[in-house]
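One protein chain is absent from this view; the other protein chains keep their places.
Here is chain A:
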Amino acid sequence: MKKKAISKNKLYSLIALLFVIGILGMLQANSAQYSYQISILERSAIYAVVAVSMNLLTGFTGLFSLGQAGFMAIGAYTVAILTIPADTRASVYYVDGIAPAIANLQCPFWLALILAGLFSAAIAAIIGIPVLRLKSDYLAIATLGFSEIIRAVISAPQLNKITNGSYGLKNIPAFPNLFVAFGLCGLCILLMVLLINSSYGRAFKALREDEVAAQAMGLNLFRYKELAFVISSFFTGVGGGLLAIYMRSIDSKTFSINLTYDILLIVVLGGIGSVTGSVIGAFLVTAGREWLRFFDNPLTIGGIDIPLFRSGFRMVIFSILLMAVVLFYRRGIMGSNEFSWEGLGRLIRSIPNKLKRKSKTQKGDNA
């Protein structure tokens, strides 16, 4: 019985995967027509990678870090410096010229992405030594500080010849096609899921649940915290690199604290401790902002101008929606659960008596 259910689920997953590939193929074929939709989807997928990497740290290891933007910046600049075509570099570094050491340094984008991940992991390993001695809010503040330091260093005029300082970098080659962009994002998320479900993932969860008990199980606190921090930063760096390829031109303002808040929003909205929650959250938040553009345009009904509809109003609506979601789903859309076909089936069947179920789960939460 059970085996049958598993193969049925595999079939569903396969159909869903083919469906997604089909849609991607359709978008790719008509990429000129759907460029707006494609750009939203790509940004969502990249944010999903970073959100899952943040969730790996916050949701699964219990380390609340706010350094995402900093590690994304390291990844993005690494990819940019390594992939900008050598012949156009003179026009990119038009202010102070380019440092001779990196003038002819160029490699394919996949290698650049791996190096981006490794470089930000290395920085994370160094930062982690002092910072991971701190707990909860203090860790968040310290990582936030480091993130801003990284940004300040990148935009420093002394580094003009490497990072082009505050002028930013442009002419980064784009993704060859949609499948590469989505494939890379999917691969990163898959690797993180495999890690979370491995023996090391269990050790991370043990750390989150009870540090003293985890030590009593022979897990070295510092070693495992550092490991989680480095791995998470690796994928954050890759995510930053993907963002650079997606945006094609970057500057240090892109990686301000607001970017970290966006990612944090996605993680909290999707559910702390749920990978699928983060992915769903990434698409909802990124796409939601665009769908609500409707509110930015002046609206006239029956000759009367509705006064609130003007530029910026969508962010008000967006914030109200966010508050509503947080009020009704206190633990995020997915809580700490993962998506499953059985869960979806249950959800669909339970819609008629949803109110009953809700009172039950609330009781369960209190217990």
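By definition in this document, a contact is a pair of C-beta atoms (placed from the backbone, for glycine too) under 8 Å apart; a residue touches a chain by one contact, two chains touch by 3 or more; residues count from 1.
One rule holds for everything that comes next: contacts and distances are computed from a predicted model.
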Answer for the undisplayed chain, UniProt naming, from "Allophanate hydrolase", "Cation:proton antiporter", "ABC transporter ATP-binding protein" or "NADH-quinone oxidoreductase subunit F", is "ABC transporter ATP-binding protein"
Among A:A206, A:A244, A:I263 or A:I280, contact with the omitted chain is made only by A:A206
Contacting the left-out chain: of A:V52, A:L82 or A:L195, that is A:L195
Missing-chain contacts on chain A, rising order, are 191, 194-195, 198-200, 202-203, 205-206, 209-210, 212-221, 227, 231, 336
